[in-house]
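What you see is the complex with one protein chain gone and the rest in place.
Labels A, B and C are assigned to the chains in the order they are written; within every chain, residues are numbered from 1.
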Amino acid sequence: MTNANLRRALLSIAAPILALFVAFLLTSLVLMALGDPVKDVWITMLSKPKPRQITNIVNGAIVLYLSAIAVAVGFKMNLFNIGVDGQYRVGSFAAALFAGQAWLPGVLNILVAIVVAMVAGGFWASIAAYLKVKRGVSEVISTIMLNAIATGVVSWLLLKVAVRTAGSNAIGTKTIPESSQLEGWKLIPGASNRIYSLLLLAVIVGLLYWFVLGKTRFGFDLRATGSSETAAVASGVKVKRMVMTSMIASGALAGLIGMPLLFGQDHSYGTTFQAGLGFAGIGIALLGRNHPVGIAFAALLWSYLDTQANGLQIRAGVAPELVYIIQGIILFAVVIAYEGTRRLDIRLEQQRVARELAAQRAAVRDQEGAVA
Amino acid sequence: MSTVVTRTPTPGTAPARGSFLANPWARWGMIILGAIILMSALRVITGANDLDSSGAIAAAFGLAVPIALAGLGGLWCERAGVVNIGLEGMMILGTWSSAFCAYHWGPWIGILGGALGGLVGGLIHAIATVYFGVDHIVSGVALNIIGLGVAKYLASRFFTGLPGGGPTQSPPLEYAPSLSLPGIGDPLLTLERKHIFFVSDLAAIVRGLTTNVSVLTLITLGLFIATWYVLWRTAFGLRLRSVGESPAAAESLGVNVYKYKFLAVLASGSLAGLGGAFLTLVASNLFRDGQTGGRGYIGLAAMIFGNWRPGGLLAGSALFGYTDAIRLRAGGQSVHAVLLLVAVLLLLIGLWQLFRRGRVVQGVLALVVAGLTAWWYFAADTVPNELAGTLPYVTTLLVLAFAAQRLRMPAADGLVYRKGEGH
Amino acid sequence: MANKDISFAVRRGTVHALVGENGAGKSTLMKILYGVQRQDEGTIKVNGSEVTLHSPSDAIDAGIGMVFQHFMLADNLTVLENVVLGAEKLHGIGGGARAEIRRIAEDFGLDVDPDDLVADLGVGDRQRVEILKVLYRGAKILILDEPTAVLVPQEVDELFDNLRELKAEGLTVIFISHKLDEVLSVADDITVIRRGTTVASVDPSEVNARQLAELMVGSQLPTPETSESTVTDRVVLSMRDITLAGGEGRDLLHDIDLDIHAGEIVGVAGVEGNGQAELVEVIMGMREPTAGTVHLEGTDISDWEVREIREAGVGYIPEDRHRHGLLLEAPLWENRILGHQTERPNVKGGLIDARGAKSDTERIVREYDVRTPSIFVTAGSLSGGNQQKLIVGREMSHASKVLVASHPTRGVDVGAQSAIWDLMRQARHEGLGVLLISADLEELIGLSDTIRVILRGRLTGTFDPDTVTSQDLGAAMTGADGSHGDAPAPADAGGDAAYPDSLTGPALAPSPAADDIEDPR
Partner (left out) sequence: ACGSGTSKESSASSASAGATSASASGSASESASASGSESMSSSAPAGNSDLKVGMAYDVGGRGDQSFNDAAAAGMDKAKAELGIETKDATAVNGENEAAREERLNQLVDAGYTNIIAVGFAYAASVGKVAKENPDVHFAIIDDASDASKGDNVAQLTFAEQEGSFLVGAAAALTTKEDHIGFVGGVNVPLIVKFEAGYEAGAKAVNPDIKIDSTYLTQPPDFSGFGDPAKGKTAAEGMFQGGADVVYHAAGGSGAGVFTAAKAAKGWAIGVDSDQAKTAEAGVQDVILTSMLKKVDVAVYDYLSKAAAGSPVSGNVIYDLKADGVGYSTTGDHLSADIIAKLDDYKAKIISGEITVPDTK
């Protein structure tokens, strides 16, 4: 028992370490082949981050974490929600619009705006869910389409409601009132910038994800559906409703992605609001094996690479997009390593069961033989 | 002798019924004819002349071909049971390598180079999914990330400093050659400009299809025919498809499952790469960062839309390319005209649902949406640009919503297969 | 190790039978012969010359063809495509191949249309396609792994006619079966395998079924005790006029009337695909009937959801335990929860009660003799029989009123099988009503209080298990009632008259789904 657990723990730590090493090796080879400064690249990528950069890494990870959790909810049920990107765009826009009106005071405004974001994101996801459940449209396609449609619709609405600031070429929704802006926490000593207050949101979401999926009936049903839809149906899970629920939950969580950015940094939704987080979330969820803690590590790693890559051009003269190559290789290497260790694990487990059973059987036969 | 009672007649194979329409060529012919008549009616009613102008048709082609090529890549892959969400990444690799090759050795080598670049992507996907048994979607996602990074990195490495090039774009390239059917372009244009019901429309379409057609477009058409032939008429294709339907059965008959999956994914990569080459050598004459703009994903959608068949895929990409073309060309005006079409179609669907199928909710819903669309059509005289841009996506989604239930993917699509596990 | 020290020889132009209990290693041996697996030691000789078989292609080249226990067909390809696949060089994939298939079909009396889609074929036809595949490749040695498991007696006859025809043409057939009467009627030689080794080679004219069975199991056979009826007159489940409309105008179920009393086991016999699955799905609430009602102890449950029905006391042993009964990658204790996610001791309120579920799983493992090192191993690592016992234990743990059991002993070995029967009898004794669906006629006859026959979605006949024979049932199942004179007779019917009904079947039940046990992942 403990033996097997230990083995599993070792294997699941070995896999990512191996993957990081492979990524390091392959990237170095690429750099070397093209005559780029391998040493400078790694000095830049692996240099100890300054306090300011640590803050950035954590902040980046918060947002990526939310995105990956949103994706993971779908994955747990074998739903491939590529639409997180569109869902958080719709959610962020709606929340910014609402919070900007300042109908409610301070923190209440934030809380309700967060709910608004979840509702909007969930609504956008529900279109894909409805099409899947009622019309059999694969969520892969419908969410791709809905991402593009979200872009158009949000742009259109943004132009309708946008406020222009004098002298600025950017447009955005009305800035949220100061009383509802979150200044952030000075958690990293020596850093001038602050950690998003909504780190709290990521923590809560992570805990909820762990609790709901692992400890509740609903979570059990959801996981059961993910690991065998047919068995889930036979056990009384209403799969269609489950698809609806989890897709909408995924969308609602996606709605949260923009919240730390909105309340902690941008204070309005506009043309410079960060896009593309949904796709990063897919990679991170896969890297973290859909596990709340694994995803946290994966998000930190991803954000670390993103942040460190920022200086690549300045310090090593290499295009910062090199980081995509590193991230992609890590992803490949990790999943290959996971797959390998998973197989090994299954094989070892089967052998063990067979061995112990054979021993049991032999014991029984001996007894019977003795009686006869 | 058969005492087994579960035999049901094969749907669609009854040769007695409607002998004319049973012929697929005739059926497609009728569908196309119907579509032309519908479009010309719409054009005449709404006055949106660009709806089926020769330019719109040609532009639709230009926008459809890369999608079709990506989709064809997806088709090869998925027919062999490997899901390929990495088409976008392979396409991106194709754009860079075709530009690189075309810059150094001219457009023909550029075309080849595009295919090669995609092939490299296919190779990675094949090794990961077929050999290592990695989940197909994970591998595809990783490939998209890598493709993006590699192209950008290589571009800044190899195009910076070249005249007219930079880290995000290649120097200008020579266009791939294009062909016209001589002597008919101008008379057809005259006919088209007269705006006569049906006649002008037909002239426009013929002109769009015969004037200034890129060789790569012709190659693409050839590849579609070749794909159909190879996959459905040769032993190689039979084996490839069997691997996507039931790898265990194929293996039990001595088919090397890995080999066929591997080859299919490689073919898939080169086709997607060719789609990238089309973007750099036909649709424009340079490589630009971000040039693919999600066309790989759209290709995948078009393939599913086309029920994993070349004909259907072609129809899907044409629909997408066409809607994209008309909204790019005449902006809100053509899209506005399409509103009327949508309203009428929804009206028909709603009535059909209500009276023939007895589905009250769906029927009423369709009618309500039809009413709203019609109201929009009459209340405004154009569609805002931001919304017009969503036309291709909305159309695809709508069509899928009405047709998706009849789609059937290869039975073992997306399942990881290990040698000897199926027995 | 699945096989060790196996040796046997097959004469040309004969039917050679291979018998052995579940998991004895028969399929493994045949897979070695067909090049799917490789032997660690030993040699294979064909026509006197030694061959090495690395892959099925090698075996095919050596003139060996195999029909797997589980059909190896691509449903969405046509018969023609399935047949020519891998052997396209012979006659192409077009007209030539079609003509050749027609010719072979004619010669051997295998009646199938090359242009049919396999998805539309029934089991008998599929089997003929499988044989066609082998013949098309010009195989001289045919291996048939449990070809009769899914066939009704009449189809078995047809198959045997085909085999005799093949034999007459000079082909060699290796034939695997658990059904000893069949083996004795068709085989020229018999080899018995036990726990991976050959224990005997016998001449069918010199042994009877009981001797053969004891050779297989290696000890005295358990005899199922005949128990007196426990049927009460309290109806626990009743179906009235149940109709379920299918796609193309044909009803999947039509006007089904069925009552199950407390303490009664109602058996349903039928060829696969005649509505058994749908019947179960209607009772369990997975499908809503188009017309008619289902009552559970007087309450109308026709439009209830699966979960409500299960909570109301309907237990369910699904036909395919891997697809419908278990989460293969989840530990046993989580599988304990499956299907009873709302009931004690698995949950408290909306939360999973892991401690309660685990201790109850321990109890099931103990009481139902589930052989496992712990309750934390994944369900997929248990053997099929133990998986099944876990499911039975789980379904019996919730004070059920009705148990719907589909093929409860399919692919399960002798020990586990009799354990499961005992459990069912005991539950019946305690007032449970059981709907038993099985392809194993002997099991049905041995366990049921009443047998109903289902044919094309209708309940067409009612039989008393004390008087009915499997031939009668077979005839009723195919709609050819009264024409059961030509069923294969046990070779030693005179010697031990009571034997076929009471013993062979239940003791050595067919296991068409046996290979399911190996986890495909």
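The rule is simple: a residue touches a chain if its C-beta (ideal position, glycine included) is under 8 Å from a C-beta of that chain, and two chains touch if they have at least 3 such contacts.
The structure displayed is predicted, hence computed values, not measured ones.
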{"item": "Chains still shown that are in contact with the chain withheld from the display", "value": "A, B"}
{"item": "Among A:S28, A:Q265 or A:Q350, residue touching the chain not depicted", "value": "A:Q265"}
{"item": "Touch criterion as defined above, residue of A:P16, A:G100, A:G121 or A:G152 at the omitted chain", "value": "A:G152"}
{"item": "Touch criterion as defined above, residue of A:K215, A:H291, A:R315 or A:R352 at the omitted chain", "value": "A:R315"}
{"item": "Sole residue of B:P24, B:P163 or B:G358 that reaches the chain not shown, by the stated touch rule", "value": "B:P163"}
{"item": "Touching residues on chain B - with respect to the absent chain", "value": "49-50, 53-56, 58-59, 62-63, 103, 107, 159-169, 171-180, 182, 212, 279, 283-286, 288-291, 293-294, 324-325, 328-331, 385-386, 389"}
{"item": "Residues in chain A touching the chain absent from view", "value": "50, 52-53, 56, 59-60, 63, 89, 148, 151-152, 155-156, 159, 162, 164-171, 192-193, 261, 265-266, 271-277, 306-307, 309-311, 313-315, 317, 319-321"}
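By definition in this document, only the chains that are shown with their structure count from here on.
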{"item": "Inter-chain centre distance, chain A versus chain B - centres from mean C-alpha coordinates, in Å", "value": "30"}
{"item": "For chain B, residues that touch 2 or more chains besides their own", "value": "none"}
{"item": "Parts of chain C lying in touch with chain A, wherever the complex brings them together", "value": "284, 286, 305-310, 316, 318, 320, 323-330, 334, 337-342, 347, 350-352, 371-374, 376-378, 380-383, 519, 521"}
{"item": "Residue numbers on chain B that touch chain A, as the complex places them", "value": "85, 124, 128, 132-135, 137-139, 141-150, 152-154, 156-157, 167, 294, 297-298, 300-301, 304-305, 384, 386-387, 389-390, 392-394, 396-397, 400-402, 404-405, 407"}
{"item": "Footprint of chain B on chain A - complex, ascending", "value": "34, 36, 80, 82, 131, 135-138, 140-142, 144-146, 148-149, 151-153, 155-156, 159, 279, 282-283, 286, 318-319, 321-329, 331-332, 335-336, 339-340, 343"}
